[in-house]
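Structure first, commentary second.
For this depiction, one protein chain was excluded, whereas all remaining protein chains were kept in their positions.
Per-chain residue numbering starts at 1, and chain names A and B are given in the order in which the chains are listed.
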C-alpha cells in the first residue's frame, strides 16, 4: 500500500476530514481543508505557497479547499488559494495556480496546467495537458480534449487580459486554440486543431485555422443508432447526473427542484 | 550515485532480473517483472495500480513486463498491465496507462502520455510530449515528433472509439493532430502542424489544416548528397537494425531468415 502515513503536514490550520488517505511524501501546507473520504496519492503538494512565501517572513498562505470523495493522483501541485467541489478526480502531475474555482464532479487530466484566476463549473472534464489561461470561464458539462489552449492576451505582452468563455455542454476538440476574449455558446463542437478567433452561437460546428462555422451539430448523425448524436446528453451518460434516468427526466427533476 | 538501494518493492511477485539498478524513491508494485541489465532511475512508479486499487480490498494488480537492457529515466509512471520489449529507452516523466503493448528497441520521450489499450511496434521513436489515445496502432520504425496527438472519438463524447493506425517507416511531424480512425500508409511524411482527417497511401507527403497530399516523399531531395532522402532508411541508420550493413542488406537477411 502506498499509504504509510509517511506524508508531511507542514504548519497550522490543516483540516483533514474523516477517512482521508494521503500518500508518501505528499506535503500539505498551511490553511488547507480536505473533505471526508478523499484520497491524495503520493508526491503531491497541496496548498503550495505563493511567490511571496520565499521572500516574506510574514507570509500567510491563502485558504485551499479540497472537497469530499475526491481522488487526486500522484505529483499534483495545487497552489494555495483554490477551491474544489466534491468528487474531483485528477490525473497525474497537474498544476493548479491560485484563485481557481472548480465545481463538483470535475475531472482534470494528467499534466493539465491551470493558470489560476479561473472558474470551472460542475461535471466538466478536462482531458490531458490542457492549458487554461487566467480569466477563463468554463461553464457546466463542458468537455475539453488534450492540448487545448485557453489564451488571454490580444496584444502580447500586456497586463490587460481577456479570458475565454465556454458555455454549457460544449466540446472543445484536441489541440484547439481559443483566442483571447472569445465566447463559445452552448452545445458547440469545436473540431480538433481549430484556432477559434471569434464568437460562435449555440450548436455551432466549428473547424479550421481560422475556425469557421461549417454546420449545425444537430445534423451530425449518430454512429450507433438512427438519428443524431447531438445534443450529446441524449447519447452519453457516463459520470453525468442524468445517468440511469435520461437527460429529459433529469432536467424535469432539476427544474422542479431536485 | 543515485543508486543507493533506497527504493521500495511494494507487495508480492516482483521479479527483478540480474544487474538491474533502481533509483531512489522508485516504487514497484505487485506483479512486475524487470528484465536483466535494466536501469530504472529515481522517483519512478512501475506497476502503478488501477483505479480499483483505491476502493477494493481484493484488488489484484495486472502483470507488467519491462524488458532487458532498458533505461527508464526519472519520474516515469507506468501503470500495471503493460508490456515492453527489450532495449526500451525513455525520457523523464512519461505516463503509460494500462494495456499498452510496446515492442523492442523503442524510445519514448519526456512527458509522453500514452493512454493505454494501444500497440506500438519495434524500433519506434516517440519524441517529447506525444499523446497517444486509446486504440492507436503504431507499426514498426515509425518516428513521431513532439506534441503529436492521436485522437479517437469522432463524435465526442462517446464510448465508441476509433483508433488511428500508422504504418511502417512513416514520420509524423511535430504538432500534428491525427483524427479518429484514419489510416496513414507506409513511408509517409506528415508535415508539422498537419490536421490529418482522412486516409493517405504509402509515400504521401501531407501538409496543412486540413491535411492534403501535396506530393510524393520520394521526390524530396537529400540535403547531403545527390539524389533523394526518402525512403529514409537509405540515409539514416542511427539506432536502426540495418546500422553498419545498409537497409538492402538487412532486408535480404531478414527475408531469408536471420
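Going forward, a residue touches a chain if its C-beta (ideal position, glycine included) is under 8 Å from a C-beta of that chain, and two chains touch if they have at least 3 such contacts.
Note that the structure is predicted; figures quoted are calculated from it, not measured.
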Per the touch definition above, residue among A:31, A:70, A:95 or A:170 touching the missing chain: A:95
Candidate in contact with the missing chain, chosen from A:46, A:179, A:192 or A:205: A:179
Of B:17, B:146 or B:185, the one touching the omitted chain in the full complex: B:146
Given A:113, A:202 or A:216, the one touching the chain that is not displayed: A:113
Subunit B residues that touch the omitted chain in the full complex: 1-2, 21, 25, 39, 42-43, 71, 74-75, 91-93, 110-111, 125, 128-129, 143, 145-147, 171, 173-175, 189, 192-193, 208-209, 220, 222-224, 229-230, 232, 235-236, 238
Positions on subunit A where the hidden chain makes contact: 10, 25, 27, 43, 45, 48, 51, 54, 75, 77, 93, 95, 111, 113, 115, 129, 131, 133, 147, 149, 151, 153-160, 175, 177, 179, 195, 209-210
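To be clear about the criterion, only the chains that are shown with their structure count from here on.
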Whole-Å gap between the CA centroids of subunit A and subunit B: 28
